[in-house]
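Would you mind keeping the following structure in view while I ask a few things?
With one protein chain removed, the remaining protein chains of the complex are shown where they sit.
Read from first to last, the chains carry the letters A and B; within each, the first residue is number 1.
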Amino acid sequence: MGIFENWLLTIADYTGVAVFAATGVLASARRQMDWVGAIVLAIVTSIGGGTLRDLLTGQLPVFWIRQPLYLWVAVGTALVMLPILHRIRFPERVLVFPDAVGLALFTWLGCEKVALLGFSGIIVALFGVVTGTAGGLIRDVLSAQIPNIMRKGELYAAASIPGAVLYVVLHAFKIQPLWVIPAVCMATVLLLRLAAIRWRWMVPVMVQDSIDAGNDR
Amino acid sequence: MGIFENWLLTIADYTGVAVFAATGVLASARRQMDWVGAIVLAIVTSIGGGTLRDLLTGQLPVFWIRQPLYLWVAVGTALVMLPILHRIRFPERVLVFPDAVGLALFTWLGCEKVALLGFSGIIVALFGVVTGTAGGLIRDVLSAQIPNIMRKGELYAAASIPGAVLYVVLHAFKIQPLWVIPAVCMATVLLLRLAAIRWRWMVPVMVQDSIDAGNDR
Partner (left out) sequence: MGIFENWLLTIADYTGVAVFAATGVLASARRQMDWVGAIVLAIVTSIGGGTLRDLLTGQLPVFWIRQPLYLWVAVGTALVMLPILHRIRFPERVLVFPDAVGLALFTWLGCEKVALLGFSGIIVALFGVVTGTAGGLIRDVLSAQIPNIMRKGELYAAASIPGAVLYVVLHAFKIQPLWVIPAVCMATVLLLRLAAIRWRWMVPVMVQDSIDAGNDR
């Protein structure tokens, strides 16, 4: 890609971090956390997915140690939002669209980074989804609740999966020009996520509510 | 070991992954998760223990990135079980014996893999137990509950520990022939676990229920 596209990508990447950090701060507010909790959730929500990807694939030290600007953006977002949130109520809805863009962007970025390492298709697709969703999963674990992506709700991980799979398929066919793959991957995730919110598409829930609750191991 | 034993071992290994994946799917059903949650629990329950072992010992990328068949088996097990579970109730009890076999097998495999890296006895034994039990621990954390292995119940980690310790002791004496160590290690874990279920052997619980609940740091 040329200089211009690289610039666009870098700006999009940091914007994604800021958006996810903002959702972390809002989540902390709903859970009665203090400022430390808000900053921790801002950090893990925004860089947790990429951190898990780098850990498991062995890209150490993780990306935000090599480039601490990611950390500054996450912490800075929290420090700007916190005093404002003390005064003004902030409807969570405002972040739904930016969050969907972040999901699409991080899914693609995750696929791209792992594909460059030469791993097989299922690993590339998995880490696209992990990069997009694991930050929110860690945020929910630190909030002592079952992660949202695992519970009934509008497609989220399930919007990321088809985008990541398409990435792998198009990549296998070496589709040209270069911008086609990112465009298809991100558009798929974004449109699926937004459509899911609009028409309340849900992943089926298991129905064994009366299952034998015996040995839980 | 010869070709035949290697084949047996490989089949046992993937069978263990499938069994643990199945327990993850059943756990997700009891916790009202959707299909995404079921697949996530299938993955972390079956390969979580080995993943933690590879991370902490620095064997990166982790084993299922080097050999993605593990991931296919875990995801495949979930995808086969989910439509069936939508129709048929499945008594959890069915999995108690396969799960005990999986615990025994993974305890030994964990010891074996870490012993090959040349670490000391306590580390080898610890990672035998981690490989056998940490998948279930991560599954419980993602379910927002205190891990089963840490709460009152029939011996589970406590059945794995003596097997792992025996592995280290026999290994130190270079016991021959080669099949003796795996056999003793796995038989110890399996028999302890099954006896614990049969006669309800429990680990002692702390009794400080009225402890000063002051600063919890």
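The rule we apply is simple: contacts are C-beta pairs under 8 Å (C-beta built on N, C-alpha and C of every residue); 3 or more make two chains touch, one makes a residue touch a chain.
Quick caveat: nothing in here was measured; it's all calculated off a predicted structure.
S.K.: Quick one: say which of B:P61, B:G76, B:P98 or B:P147 touches the chain that got left out.
M.R.: B:P147
S.K.: Out of A:M33, A:A187 or A:M202, which touches the unshown chain?
M.R.: The missing chain is touched by A:M33.
S.K.: Just name the one of A:F90, A:F119 or A:W201 that touches the chain not displayed here.
M.R.: Here the residue in touch with the unshown chain is A:F90.
S.K.: For chain A, which positions touch the chain that isn't shown here?
M.R.: Answer for chain A: residues 23, 26-38, 40-41, 51, 55, 60-62, 65, 68, 71-72, 82, 85-86, 89-93, 96, 99, 136, 141-144, 148, 153-154, 156, 197 touch the chain left out.
S.K.: Even though one chain is hidden, which residues of chain B still touch it in the full complex?
M.R.: 55-58, 60, 119-120, 122-123, 126, 137, 141, 144-147, 149-153, 156-158, 202-217
The rule is short, and it goes like this: only the chains that are shown with their structure count from here on.
S.K.: Take the average of all CA coordinates in chain A, do the same for chain B, and state the distance between these two points in whole angstrom.
M.R.: 29
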